[in-house]
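Once you've had a glance at the structure underneath, I'll fire off some questions.
Yeah, one chain of the complex is gone here, protein chain that is, but the others are all in their spots.
Let's turn to subunit A:
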Amino acid sequence: MRKALLPSLIILATILLVIRIFYLQVVDETLKLKSENNAIKKKFEYPERGYMYDRNGKLLVANQASYDIMVIPRELKKTDTLEFCQLLNITKEDFIKKIEKAKVYSPRLPSVFMSQLNKSEFAAFQEKIRKYEGFYFQKRSLRDYEVAFGANIFGFITQVNEKLVAKNPYYNSGDLIGRQGVEESYEDLLKGIKGIKYIQKDKYNREIGSYKDGKYDTIAVQGEDINLTIDAELQKYGEELMINKRGGIVAIEPSTGEILALVTAPSYDPGILVGRQRSKNYTALYHDSIAKPLYDRGLLAEYPPGSPFKILTGLVALQEGVIDENSTVFCNHGFSYARGRFMRCHCRGGALQLHRGIYESCNSYFATAYMKTINKYAKPAQAVDVWANHMTSFGLGQFMGYDLPTGKKGKIPTSKTYKRIYPNGGWRSTTIVSNAIGQGEVLMTPIQLANMMAIVANEGFYFTPHIIKKIEGHQIDKKFTTKHTTTIDKKYYKPMISGLFDVYNMGTASALKVEGIDICGKTGTAENFAKIGGKRVQLKDHSIFVAFAPKDNPKIAIAVMVENGGFGSTIAGPIASLMIEKYLRQKITRLDLEKRILTTSLQAQYAKLGGLSEAVKLQLRISDSILKKKTQIPINKAKIDSTPIVKKVI
């Protein structure tokens, strides 16, 4: 017995090893595929990306064929470099540089030598590609934009970066991936699934057929087509109205939360980010730190909301029971709230109730309402938190959860905020009263403003704004069909709406009435300053307007924000009313107003902030092509040492 142990162990161990090696070498085929073996080459078949349509089924984004020239440095043979360079229209230095770069990535693996050649650029090369060993081509589909607007909504596609290649095994070097906009947020649906073909090669590197009769091959799956909630006509019109201005427009369908238009200005033609010119154009857009064409102002720009915020101040005061419809405040063209502190007011003055307070946008009225709200509670800290909680129920001070990859929270101060600002305490309702009129510590993005109007239109609820309307064969995310209710009772919205309606009838927007459409709206003006040459200079006010229409059964809620546009009723108001008319009537009756807005240029204002960059000029040229007419571009080389700062003044 004792003699048998070691020999038995040896025999058992040997059998175990042989079985394991048999499994590795004969049974498990995947190891052979994994081996970065020259004998088996992976060929990818790239699916077409899904199309994008607008809410009415109009095609916005399709695809076009494009070719990438790939290189495997180790397989390169000496060839006629000169002819090669001529065919591709590159210099010999370029050629050497690109090969070196590929070698650094990997001598064994393919890397992109030249990307995104269109059909005609590729045709000449295609005939001779067999002559150049180590080179091959990869067909891909690139975006083909059917429209010249909506760049901020679509986003773009670009080569995946090496970090992601290392992290996500789906992507290979040189693959394309959606960046920004819908391309990024719906990448998984749009991209489809690429197919893999395993090709058997002999030792002379010739392809001799498919490996194992295609047993391991997979077929490419096309990307899903999607419908956006965007109304193409409205979007286009919005971008036209914003030419030569900076700012954003967000329009939402109140009953669904669908985003009808999302305009940012300046913007660019999405088509310029396709093809060989892509990287040059992208660099120009990217480096424009002044006009920021890649910056979606509708989602990202945080502004003090100004007067439109009075709507919320009023609603909270009603809900908290500190005022009712008939509460009267006497306005003496301003509001004196502490010794030596005076808030000016542009209303006609006298004794006002809530109704006139709204349509005349009386500062005194809402400052009083806000102070009453805060003073209702024993401690201002408690009161501010109650107020902030109401604000949160409107989606303020937070990411709203919409399906676009960028966003800002805006700002709603809480007791913590003031504890930080006033560590020794001593703050009370008078200290923070400027919040009442949408200044102070309050910041909102245009999409939050638009959503606020959607809530008022709905009398107290909203659906998370979203850009996806329909995905073939899929449900859209449940969170977009879930109703969010605010903390304000429905009954308090009625007086508010009636006040907003009279803004158009008797108030600050009475000049903007559209015959036959009952619009409820509110103007806003935010003062702002910039440091120019070290001096604090007051710039022209930001022009703000929010509205929804029609008054009964609302179809559209909108927020318009024009940087340095002046009073709310000069630019933002007209734009909002034109947008509403366009959407509800599909045609414009007030052609004079339309012409005035289209031809208004604020470039002279912006020139004070700094010279026009290449990208802005590019944008202007493209914008011109939409309008089919020439515009003079003012150029000013004045220097600034800081970006604009926006601040309250009371």
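Just so we're on the same page, a contact is a pair of C-beta atoms (placed from the backbone, for glycine too) under 8 Å apart; a residue touches a chain by one contact, two chains touch by 3 or more; residues count from 1.
By definition in this document, contacts and distances are computed from a predicted model.
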Practice task
Name the absent chain as its UniProt record does, using one of the following: "SusC/RagA family TonB-linked outer membrane protein", "Sulfopyruvate decarboxylase subunit beta", "Rod shape determining protein RodA" or "Branched-chain amino acid transport system permease protein".
Solution key: "Rod shape determining protein RodA"
Completion exercise
Residues of subunit A touching the missing chain are 2-3, 5-7, 9-11, 13-14, 16-18, 20-22, 24-26, 28, 31-32, 34-39, 108, 166
